[in-house]
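One chain of protein is taken out of this complex; the other chains stay put.
Up next, chain A:
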Amino acid sequence: MTGAIQYAKRRFESARAAIGAETGSETPESTTDLGAAGIHFQLWLLAGLVLFPILVTVVVSTKQQGIVTSLPDLLPGTYAVENYREAIVDYGFGRFMWNSLLMSVVIVVGKLVVSVLAAMAIVYYRVPYKDLVFLFVLFTLLLPVPVRFVPLFQLMNDLGWSNSLLAITVPYIASATTVFILRQHFLSIPTSIVETAKLDGVGPVKFTLQVLVPMSRGVLVGVSIIMFVYAWNQYLWPLVIIDSEANQVAQVGLQLLQGDVQGGQLSWSLVMAGSVLTLLPPLALMILFRKPLLETFAIQQK
């Protein structure tokens, strides 16, 4: 006990000596300290601004009416369970979320498999006109949904795919971004490992499963999150091609809520509950897997 007090005393004294030395000789140090507090303050303010709209959303989703006309009204209500139940059951968000999940998972798995195969061919096979093949894949970056959704709509009608899971998944399966990221990553795997595999007479299937996949775990997780967020947040294409409520996705489900609330048939608290539900899956995945996600982004930019 006394030892601890003496230790604390000594620490205090040496700390005071250190402060004295600094303020005595170098004034810039103390201005940096002031700056540090200022930076925290500014960050609280700005990060608070970035978070504010979503905090309001969460709070309002727990209230009875969702009438919030002033800041003091921003205390949580007690209607959370009721509101979320109503959004999920009565307003179809259970169904919409399921459809969104199905769409996103099919796109992620499909893109991942198809892109691993393509990147494998581009990096590890002797292919004639390889640069041209890669260019053919990269060129699709110029063809985002907005450029081609009108003819794509007609094509889907001709194929009889409109209003189906096929229509909102298959066109997304080819991915320049994913092939590009995987190619960059494969190129960073040391050639010595690749050559060893060759000397051991490892075939392509074994090579993929025993060398490539284990060495690419982080990147595969990272691109999966990127693809999931992209797929889950799609709005324009499902809006155009899905016209039955049973097959609709969560993003367009929100549009249905917006119509009702503007017409006055719906309380805002319910719209906010739907919004929180729709935000949750991509946000949760992003926070859970932020490390591989950030590492994968670092590859993308190279």
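The definition used in the following text is that a residue touches a chain if its C-beta (ideal position, glycine included) is under 8 Å from a C-beta of that chain, and two chains touch if they have at least 3 such contacts; residues count from 1.
In the analysis below, contacts and distances are computed from a predicted model.
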{"item": "Protein name (UniProt record) of the chain left out of view, among \"ChsH2 C-terminal OB-fold domain-containing protein\", \"Acetyl-CoA C-acetyltransferase\", \"Carbohydrate ABC transporter membrane protein 1, CUT1 family\" or \"Proton-translocating NADH-quinone oxidoreductase, chain M\"", "value": "\"Carbohydrate ABC transporter membrane protein 1, CUT1 family\""}
{"item": "Hidden-chain contact residue, picked from the options A:V89, A:V147, A:V213 or A:A246", "value": "A:V147"}
{"item": "Identified contact with the non-displayed chain, of A:V123, A:I181, A:V223 or A:I242", "value": "A:V123"}
{"item": "Where the unshown chain meets chain A, residue by residue", "value": "35-36, 39-40, 42-43, 46-47, 50-51, 53-54, 56-57, 60, 66-71, 73-74, 113-115, 117-118, 120-128, 133, 136-137, 140-155, 170-171, 173-175, 179, 186-187, 191, 194-195, 197-198, 204, 207, 229, 232-233, 235-236, 239-240, 250-252, 254-255, 257-258, 268, 271-272, 274-275, 278-279, 282-283, 285-287, 290, 294, 297-298, 301-302"}
